Each structure stands twice: as structure tokens, then as C-alpha cells.
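Left out: one protein chain. Kept in place: all the others.
What follows is chain A.
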Amino acid sequence: MAKSPEEEHPQKAFGWAARDSSGVLSPFHFSRRENGEEDVTIKILYCGVCHSDLHIVKNDWGFTRFPVVPGHEIVGVVTKTGKNVKKFKVGDRVGVGVLVGSCKKCDSCQQDLENYCPQVIFTYNSLYHDGTITYGGYSDAVVVEERYVLRFPDNLPPDAGAPLLCAGITVYSPMKYYGMTEPGKHLGVAGLGGLGHVAVKFGKAFGLRVTVISTSPKKEDEAINRLGADAFLVSSDPAKMKVAMGTMDYIIDTVSAVHALAPLLGLLKLNGKLVTLGLPDKPLELPIFPLVLGRKLVGGSDVGGMKETQEMLDFCAEHGITADIELIRMENVNMAMERLAKSDVRYRFVIDVANSLSQ
């Protein structure tokens, strides 16, 4: 008796969805709920393509519900506001990131850490309060409760700013939480993709010395001359790695493939901190001796709460930080996914939804 995606809600909607774990996306008619008292309706202008979108459409993590409309780096314009909405008015430029709901009562929610709520609702592929599946930003419009909508600063370009809503907060939040912001300290960024390139920019904005750690020597020019990193370390070069041992205060590890932590831990000074942000599909090997003898830590982090995400956007507006993007049309999304799988993008695809999504 379940209604079809087109029928389950009163407002027609259109987007691109993956139907199965081939991950191929194609046009998809569905529907959005009525704009409730606490909701805003957003006409989507741009949506970033996050690596998580790729993992989900291919069901890499085993919990995808098809059809799935990905997209959680959404920038758009408010077209409707519910009667209790205070923060926004029609015409405002806004953003929606990785979450669209939570319980609002637990310790995490009370501390503005909705992202760690055990009942967090993600922007796509999650069960909403009304039992329907959430559909993400590869679509024409979205209805979101006010609490989970961000004010998008006027001086941030909406296309290059879209990836901040996931990549940006994913890097900003742990840098603050784990105390990786002391000017003059040395930050290593492992992996130069969507997360990595933003980490370099935040690192410089916090006054850190930044070294990019990568397996590809050809990224060096980009890293130093365009992104502003201070140094580049080829992790597959044992001699260079040896010289760099014990020189970094912090490491942001953005690599999502299974990889060795031991060499990264070796790069850390005593009392150094490694934050791992990538989501490999198998456990990593963690050597304990370096942790014990060097009082080092390995921590995780997962996006950020609404308050901190807003703070991050405002910080980016103040420091002129945006992502480096390749703008694509909706119909090229499958090709973008293929290129993303090979890390062939500098450094985020962003879908020009408003100008290219047509029925």
C-alpha cells in the first residue's frame, strides 16, 4: 500500500536518482512534503558532488535505499516560509548540508551537536519523521525545517561555496574540537581532494604552516603555487618521509581508501593529533606503541552541528574561503561520478542545478 515517490507528498518534484548499485543516475519524478509551519521551501541553485554521494549510489556501505537522490551541499533561494519561521524570508540565499532533522532533546542536540544525535536524519537516504525517505539536492527544490537551514553569506559565491556545506564543515569542526588552530603550528593534510584542498585553505587561515602529504608528486605544483601550502611531502618516498618524522603537530587525514596509519603517526611530534575523516570500507591498522610512547591521539569527526556550520560559513565569508570547483550540468553527472572515482577533479564538482535541470 506504500505510495510511489511521486504520490507520497503533495508537491511535485524532479531530480536525478540512482536506481540500483550500478550507481547510474537518471531523471526521477518524486514529490516533496507540504511546507509546514517550521519549514522553508528552497529552490535549488547549486549542489556539490561529495564523495559520499558516490559511495551511496553504489551502495558501498550497504545501507542505501534505492531510488536514491543524493546531494548534501545545497545552495538555493527561499521561495516559501512556514508561519513560525523567524530566521528567513522569501528571497534569502540559504544552504542545506548533511542533516535535515534530529530529536532536539538529547544531550547532543542540546549542545548544538545535532550531527551526533542518535536519531539524526540525513538530507538523503534517511527516514524522515513522517516515515518517508529523504531525497537530496540533485533536484529542483527541497523543503527543510528552519533549524537545519543555513544562512548563506552574500559575499560567498553560491557555486564555489556549496561544497563548504559538507567538505568545509567536515574539516573545520575537528580542527576546532581537537585544538588544531594554534598559529605557527605545523599541519599535515593527507590526500588532496575535496576535503584536503579545503583543509589547506583553513589551515592557512588559522595561521598554520601546512604540508600536503600525497602519493602523487604531480600535485605538488597545485598544492604550493595555487592552494598556498608551504610544503609537499610524497608519502611513497621513504627517504623524504624519514626526514619529516616527528615534525607535525596535527594531521588531517582525508584519504578514504584503506591506508597505513603508522607512517602518518610517525610524522607527528610528541603529543600530536591525527584526525581521520575518510570512511574506508574496512578497519585500519592502528599501531599502539607510538600512541603510548608519544601521547598521540587518533580521533574521528563527522560534519558538524548547525551552529558550528553557520560559524564556519561566516568564517569563510570573512576570509574569502571557497572550494575550487568544476561546474557541471545535471546531465553530465554520471561522467562526473566516473571521474570522481578516479580523483580526476580539481577538487569538487558542483552541479549547476537551476540552469541545467530540466524535465
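Heads up, the rule we're going with is that a residue touches a chain if its C-beta (ideal position, glycine included) is under 8 Å from a C-beta of that chain, and two chains touch if they have at least 3 such contacts; residues count from 1.
Please note the rule applied: contacts and distances are computed from a predicted model.
Remark: of the listed names "mannitol dehydrogenase", "DNA-directed RNA polymerase III subunit RPC6-like isoform X3", "Ribosomal RNA-processing protein 40" or "WD repeat-containing protein 18", the one matching the undisplayed chain in UniProt is "mannitol dehydrogenase".
Here the missing chain is touched by one residue of A:I56, A:L156, A:A223 or A:V298, and it is A:V298. Of the options A:A205, A:A244, A:L277 or A:M312, the residue whose C-beta touches the omitted chain is A:L277. Seen across the whole complex, the unshown chain contacts chain A at 108, 113, 116, 118, 174, 177-178, 246, 261-262, 270-271, 276-280, 283-302.
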